[in-house]
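A quick write-up on the structure given underneath.
Complex shown without one protein chain; remaining protein chains in place.
Each chain carries a letter (A, B and C) given by its place in the written order, and its residues are counted from 1.
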Amino acid sequence: MLVNMREGATQQEIDYVVERVCAAGYQAHLTCGTEKTVVAAVGSGRRNEVEALRAAAGVEDVVAISTPYKLVSRKVHPEDTIVTVGNVQIGGGKLVVVAGPCSVESREQLLSTAEAVKKAGATILRGGAYKPRTSPYEFQGLGEEALELLSEARALTGLPVVTEVMSPQDVEIICEHADMLQVGARNMQNFSLLRALAESNKPVLLKRGPSATIKEWLLAAEYLLAGGNSQVVMCERGIRTFENEMTRNTLDLAAVALIKQISHLPVVADPSHGTGRRDIIPVMSRAAVAAGADGLIIEVHPHPERALSDGPQSLDFAMFDKLMSGLGDRTMSAKA
Amino acid sequence: MLVNMREGATQQEIDYVVERVCAAGYQAHLTCGTEKTVVAAVGSGRRNEVEALRAAAGVEDVVAISTPYKLVSRKVHPEDTIVTVGNVQIGGGKLVVVAGPCSVESREQLLSTAEAVKKAGATILRGGAYKPRTSPYEFQGLGEEALELLSEARALTGLPVVTEVMSPQDVEIICEHADMLQVGARNMQNFSLLRALAESNKPVLLKRGPSATIKEWLLAAEYLLAGGNSQVVMCERGIRTFENEMTRNTLDLAAVALIKQISHLPVVADPSHGTGRRDIIPVMSRAAVAAGADGLIIEVHPHPERALSDGPQSLDFAMFDKLMSGLGDRTMSAKA
Amino acid sequence: MLVNMREGATQQEIDYVVERVCAAGYQAHLTCGTEKTVVAAVGSGRRNEVEALRAAAGVEDVVAISTPYKLVSRKVHPEDTIVTVGNVQIGGGKLVVVAGPCSVESREQLLSTAEAVKKAGATILRGGAYKPRTSPYEFQGLGEEALELLSEARALTGLPVVTEVMSPQDVEIICEHADMLQVGARNMQNFSLLRALAESNKPVLLKRGPSATIKEWLLAAEYLLAGGNSQVVMCERGIRTFENEMTRNTLDLAAVALIKQISHLPVVADPSHGTGRRDIIPVMSRAAVAAGADGLIIEVHPHPERALSDGPQSLDFAMFDKLMSGLGDRTMSAKA
Partner (left out) sequence: MLVNMREGATQQEIDYVVERVCAAGYQAHLTCGTEKTVVAAVGSGRRNEVEALRAAAGVEDVVAISTPYKLVSRKVHPEDTIVTVGNVQIGGGKLVVVAGPCSVESREQLLSTAEAVKKAGATILRGGAYKPRTSPYEFQGLGEEALELLSEARALTGLPVVTEVMSPQDVEIICEHADMLQVGARNMQNFSLLRALAESNKPVLLKRGPSATIKEWLLAAEYLLAGGNSQVVMCERGIRTFENEMTRNTLDLAAVALIKQISHLPVVADPSHGTGRRDIIPVMSRAAVAAGADGLIIEVHPHPERALSDGPQSLDFAMFDKLMSGLGDRTMSAKA
């Protein structure tokens, strides 16, 4: 770590920093510029104690030279991780398409969608049972009833199932019904939930928070790996920016490219939430694949104009079928 | 609600919308412009069914005319709500200062801070027991041990205590030790946690999420009130913007002014997190009070340069004392 | 236009709005909801006079039903516009690659780059003569000397040339040397410059401002078209968001997809500025093409580690050659 002293820091302030760096187990190396001095903490020691010097007199900043994440990094694990969801592998070279309704609304809605998306080539079924909604007056999901319908849809189609978990208390029951657990964007830094999922034995789909940096997103995944669960798929779903009139979020495809480079974990893109508008979901799906995504997650509904949530970004069956046709050969298919 | 049809929407598409609006229990009024048609849903009906029309053919947008929040609004409750924390009233006209360390680190650190902030005029003690940290390798808080130290600090000083709760499972034990429960910025839309707190009988300090709009923040509070807990204090702690080099967050004081106008709930400002830098915390505290804040929450540490978290934004005792002196007469004081 | 009255607006306030709407030449249609009233201005009248009602007593908002841009829209001009730069057509189906150094630094640097990018398949040469730099102490460009070098590079390679114009006063001299004039991101809303370019007879490359909405960007283009110049190419170069550590800007590829849908103007993407990092420029180039871009603009330098500006996002010749090979068959090539 580097402790950058302020311009005009006194010798006493510098001495104090050097002493603290040594007390933390490091060697201290000084670099004296014309304006400022830098104290480098070399070797290995107690990082926290040096970071705390940010608040010491005469210190401008403490800069880490090493990256804060470890287990998610390719430095530790150079080969691609393959995450197995039921009989489907994410990250193994084939493009995986996860599809289904935003919310499970009824038996008929779910089963018809499951069959339609399977027929079109999707290999994992999505569907919300517990819904995080901005307003308490909006539809909150069917809960356990939805979980049972998801189990039924899997039995019918053979598609493994992913659904969102909102609370540590729900992990157990959801694990009984789902093949993969989704951490929603608003819960990306719900660390109690991450810790509970780290202890489960199910793969996790970790959505990026709407205002999470790439580094924070990787560190959220690090909570899962450090806790013992390495079956993690990253999901870019758009970030919140000033452009929120024409698109609901800004889909950050450079984040997809960067995660593939920095980390061994698979990445999927969610153009449904990432754009919020049906008309550009197919073209943005192709762009996401070009950016390196291992998969896509797409909202599909038999009648988007009757959906209880996310209708404007849901495709109907015909639209989804057309999207799948446009994705080309790399797509893993449940059709065959 | 208004259903704005696209330019060039067909008569059939318009007819479908009118039919659905009526089926949802509303009357439908048409306005035909030179370019576009608007279908107004008048009266009262099932709002969700009209909102779903966003996804119908020929529809550009569905716009709500009424506000989505109810119970937090002055329309429903015109008088200021006063929240009582131990023997302290927030929102009753006196400025309330909440102060203490970011994290409880040791008995000595907490008790000395509690005494110092009380002496300087603070009336509520803050201190983190369970810490939401970006990295799993950072200090995560002392947990239950910290809760007991907080109880001890209260016994010693008479100051009521506020501390953060991160999970529904922890609500019960924290309620045994704390007088007020804080929802951290990253958990503002942790709806499972909000529901659990709605059922507790403790006042809640609800921090604004780093990328939450004012409307979303009010709706998070609406979860608490709709669930039965009206003892809610809103806390503006800065939003995440492109300016993150000179200040950690952007303290949005217009949000303080607006919440005071829209809602009856008390508002406090957190210039410690809101700016991330010690040198401007006193001046921004005064600005927050001028913007209408009912209180302030300030991080104080006996030795900021040894703090395990948030050192650069923590004041030492002398700095805090000076800040308090600069706040003027309106401050409620525990000194007397 | 719709004038949304506030809840509780008085009859007198509503009457005043109706009167003003009529005085502006429109018919007024009223919709009375349970909470609020909406006054619709129907027909054609003086838009400004109705917009001014935003400030009238009892008015909550005035919402335009029609889009604010006209000439750039496909509604007015459904077919794709093809912009001709020297002998190169942008928007005609072939992918056009514009390449060259950020700044023209020397004769040798420019000519060697021009030859290298031509050999690799680029068809337009870029190079900055007048540089907008954040600090007055940074390299400001060679000015007129650079313009002459660009002319020489064109003579040598046959590649048409695009360069940035920063001031209305420079339009004339730049037109003598360049085939296309670039409006930089920071000047997107420099309306004096847009007006001067509208009167020139040269094609314009209009970069999106770092905090410009898609609507504002289209309206900047509207200034050019309304002023008489329809040879406009839109350039997405990334927007400024909270994520500015891992990437310099956030490349908004949904904006590329949307502009193609809304407007007839060609769109190119600038992954060099859009990401700020060399390592993901090739993959993001492919993603931009998948999103519908008609072309790419790429910074290339013989020795990026000696560049006077933008080195970290500049490709050397070998990297650029590899990028071109990865773009596939649709690329227009100057090789043949």
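The definition used in the following text is that contacts are C-beta pairs under 8 Å (C-beta built on N, C-alpha and C of every residue); 3 or more make two chains touch, one makes a residue touch a chain.
Just so we're clear, the structure is a prediction, and the values are computed from it rather than from any experiment.
Per the touch definition above, the residue from C:26, C:69 or C:320 contacting the chain not shown is C:69. In the complete complex, the hidden chain is touched by one of C:53, C:232 or C:293, namely C:53. Among the residues A:46, A:75 or A:322, only A:75 touches the chain that is left out of the figure.
Touch with the chain that is not drawn comes from one residue among A:36, A:94 or A:202, which is A:36.
For subunit B, the residues in touch with the chain missing from this view are 211, 213-215, 239, 241-243, 245-247, 250-255, 257-258, 261, 274-275, 279-280, 283-284, 286-292.
Hidden from this view is one chain, which touches subunit C at 20, 48-49, 51-57, 59, 68-70, 132-139, 166-170, 186-187, 189-193, 209-211, 216, 219, 222-223, 226-227, 240, 278, 301, 304-308, 311-312, 314. Although one chain is not shown, part of subunit A still touches it, namely residues 2, 4, 7, 29, 31-36, 38, 40, 42-44, 63, 65-67, 75, 211, 240-242, 244.
We take it that only the chains that are shown with their structure count from here on.
The chain closest to the protein's centre is A, with centres computed as averages of CA atoms.
Work out the mean CA point of subunit A and of subunit B, and you get 25 Å between them.
Centre-to-centre separation of subunit B and subunit C, using mean CA positions: 39 Å. Subunit A and subunit C have CA centres that are 31 Å apart.
Counting partner chains per residue, subunit A shows two or more touched chains at residues 211.
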